[in-house]
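Only one protein chain is missing from this complex, and each of the others stays in its spot.
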Amino acid sequence: MFIRRTLPLLVAGFFGIATIIQFFVPHPASRTFYNMVLDWMIIVTAFTYLMAVQSTIELHTTKIKRKVEGWQYSLVVLISLGITAFIGILGGAFTPSTILMKLIPAFKPSSTSPLMYTYLYMQVPMQSTIFSLLAFYMASAAFRSFKARSFDATMLLVTAAIVTIGRVPLGEFIYKGFPEIIEWILKYPNMAAQRGILIGVELGMIATSLKIILGIERKYLGGGK
Amino acid sequence: MAISTSIWIWISALLTLAIYSFLYKDNPFYKFAEYLLVGISIGYGISVYWHNTIITKVYNPLVHDKDFLVIIPLLLGLLMFSRFFKNYSHLSRIPIAFIVGAGTGLSIPSSFEFLFKQVQGTMPTAFTIGNLIIIIGVITTLIYFFFSMEHKGFIGKVSRVGITFIMIAFGAAFGYTIMARISLFIGRIQFLLSDWLGIIK
Amino acid sequence: MKFVNFINNIDKRWIYLLVALVVIIPFVFPVGCPMRITPPVQSMYNYIEDSIPENGVLLVGIDYDPSTMAELHPMAKALTYHAFYNNLRVLFVTMYPQGSGMGQDIIDKTLTQWNSANPENQKELGRDITLLAYVPGVSAVMLKMGENIPATFNEDAYGNKLENLPVMDGIKTYNNLNYMVELAGSSVVLSWLMYANGRYKMKMGIGTTAVSAAEYYSYLQSGQSNGLLGGLKGAAEYEKLITENHGYAGRKDASVGMDAQSSAHIFFILLIVLGNIVFFIKKYKEGK
Partner (left out) sequence: MKKNLVLLLLSLTLLFSFSFAQEQASGGTDLNPNAISSETERLGSMLQLSDIPNDGGGGIEINWTLNDSLSNYFITIIRREGNIKKIVASDLLASSGQVRDVNSDENKSNVKDGTEYFYTAVLSEYAVSQEILDYLVCDSLDMEAMTIADANQVYLISDESGPVKSKASWFNLERLTVLISAIIITFLFLLYLQLARKGKELYIRKISGLDAVEEAVGRSTEMGKPIMYILGIGYVTDIPTIAGLTILGRVSKKVAEYETKILVPSYDPVVMTTAQEVVKEAFTEAGRPDLYNKNDIMYITQDQFGYAAGVDGMMLREKPGAVFLQGLFFAESLILAETGHSIGAIQIAGTTETAQLPFFVAACDYTLIGEEMMAASVYLQKDPLMLSSIAAEDVMKVIIIIILLIGLILGILGPGMHIEFFDKLFNLLIEIL
């Protein structure tokens, strides 16, 4: 019981309060503590990432074993994962590793690491393409979902339309006053609402954090009493 | 300019097209690209963690600097794996509690500082219509987020004004995001038409 | 009602196709929509044009990765050309590992293009332009640059010792640089403003994505930055300025995209309007 529930809550409470106190104390001892906690967090997070990798590999090996429909794609995941990780660990992340430079003298400290090739020519184009799919989804959302159902929605629509059209050359060509109008909207009503929302969100965050440190909010530990 | 001869450009271009093919319908090319992306992004993540965390934060301090304090987070990290053993899975709560506890502790003070900056920025340093609008906007928006009062009568009316402000802000954000996303699509088209096919200059 | 039903049941792939056409067609048949230059762009241009002496140094921060490349890459190119026209030296610097690839790409492309278009005024890597090596540490690096730039980087990204490069002649700290334009879509802008501008009084301009432009207007108001290029539009305005004043004739990535941007925005408005007309007709009919 102690290990299951009390100890985790104590750990969370201790580090929560300690890092808050640290914020107010500029002494070197407190800075050492701060840097140590940051490093620890980075290390523990790396292990949680390892869990992620393990989960993915497990998911896809099961699919392949059971020959689930589309299991061939799981093979794609495992093979590409294996190759990328292999050349990444051996050949260096951003700059070539020393091992690689010894093996292949063509690689100099300033040259691009092999991993960067898969990053620049495979990961990047695919990611930015997926990002750009948003333009299409947005078009369809604009057509189907953006209805002036109520006064609120109408306000949203009108502002969106003014900003959309006023920020391109054609819009300025149609009406010269657009840039000033947009500037005004951004600087006043937009800023005011953004602030209001943010203040609310920050208050909510502070309250939830307090509950975590005091051990009242414990959902993050999973269920269980 | 002519069609590209670089194998890497061709790979990028074909993968780009494979993903766009999804707009027509889900198909094996898209699926291949999708799963490939999952695979290489994890592989990339492993490599970055390996060099930036395992080597620099664990291996080097432990082996070169003889800093044995690193063993504590190492053990905490290893406790994560207790999840795979049914009877000990609760042990993994300790590292999670550590991350959550330290994380919230780090965030509370900066949340306050952020709050102060927002309130300070709202103060009217000059008396103009604009500043008045900002103050009214902030106050009404805050009242919209009142939970311990029913939105009726005066409070109800004020919170209506608040939600109107919110909607204007959302509209502006929407407009700007449309602009950014179209720019991204333009970027991909430029890549395809110019770097790959060499149709345009 | 038939029309309403047709619109309502339209396959969204037709919309996708139209989006693609609306963007691609202006590329192939450009119109060249007239464009007004906004004050923040003009003031950055004027500073580089008038306030930097010949052989002065322009520092360009390449702190973006491929995800925002579409908007920021054209800015970097336009700035480099502008510096070349005025015979300024250009130094690229990056705080992110991915920025290195971006910087090398720009140097590659601008040098080839410039040298083929201007045989009488050849520019050379290491003499007129270079990219400083990537050094991890972000704010620590920015602070160190205030003390000693060559000692901070040692080498450029091509592995050449900085002390052997003519481009680095007389450059020791921020004081020896004339202007900096920071290109980024993330919070690294704030670090540059705090350290280079705040602590070392470096004159700065910002180039950023459309999403962040609204936010960064406040730095313009506070005077921390004296110019702002926002999104593809900002880059296009800059291209227009160097075209008009220096006869730039190369590829205009941003301006070419402007027609597409305009037409796509108009198309979006039409979609919203059409969607709403249908919505109201339907509501009216159902109301009867």
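Note that the chains are named A, B and C in the order they appear, and that numbering of residues resets to 1 at the start of each chain.
The criterion applied here is as follows: a contact is a pair of C-beta atoms (placed from the backbone, for glycine too) under 8 Å apart; a residue touches a chain by one contact, two chains touch by 3 or more.
A quick note: this is a predicted structure, and the numbers were derived from the prediction, not measured.
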In the intact complex, which of the presented chains make contact with the chain not displayed?
A, B, C
Over the whole complex, note the residues of chain B touching the chain we left out.
26, 31, 34, 37-38, 41-42, 45, 80, 83, 92, 96, 99-100, 103-104, 107-109, 112-113, 115-117, 119-120, 122-127, 131-132, 135, 138-139, 142-143, 145-151, 166, 169-171, 173-174, 177
Which parts of chain C face the unshown chain closely enough to count as touching?
12, 137, 140, 143-144, 147, 170, 172-173, 175-176, 200-201, 211
Going by the touch rule given at the top, which residues of chain A touch the chain that is not shown?
20, 23-28, 30-31, 48-49, 51-52, 54-56, 59, 126-127, 130-131, 133-134, 137-138, 140-141, 144-146, 153, 156, 160, 194, 197-201, 203-212, 216-217, 219-224
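One rule holds for everything that comes next: only the chains that are shown with their structure count from here on.
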Would you kindly say which chain has the C-alpha centre located farthest from the C-alpha centre of chain A?
C
Starting from the mean Cα coordinates of chain A and chain C, work out the distance between those two points in Å.
24
Inter-centroid spacing, chain B versus chain A (mean Cα positions, whole Å)
3
Using the touch rule from the top of the page, what residues of chain B touch 2 or more other chains?
23, 172, 176-179, 182, 184-185, 187-188
Using the touch definition from the top, which residues of chain A touch two or more other chains?
93, 119-120, 124-125, 127-128, 131, 135-136, 138, 142, 157, 160-161, 164, 167-168, 186-187, 190
What does chain C use to touch chain B in their complex?
13, 16, 19, 23-24, 27-28, 69-71, 209-211, 213-214, 231-233, 251, 253, 256-257, 260-261, 264-265, 268
Going by the contact rule set out above, which residues of chain B touch chain C in the complex?
23-25, 172, 176-180, 182-190, 193-194, 199-201
Could you please specify the touching residues of chain B with respect to chain A in the complex?
8-9, 11-13, 15-16, 19-20, 22-23, 31-54, 57-58, 69-70, 72-74, 76-78, 80-81, 83, 90-91, 93-109, 111-112, 114-115, 118-119, 121-122, 130, 133-142, 144-145, 162-179, 181-182, 184-185, 187-188, 191
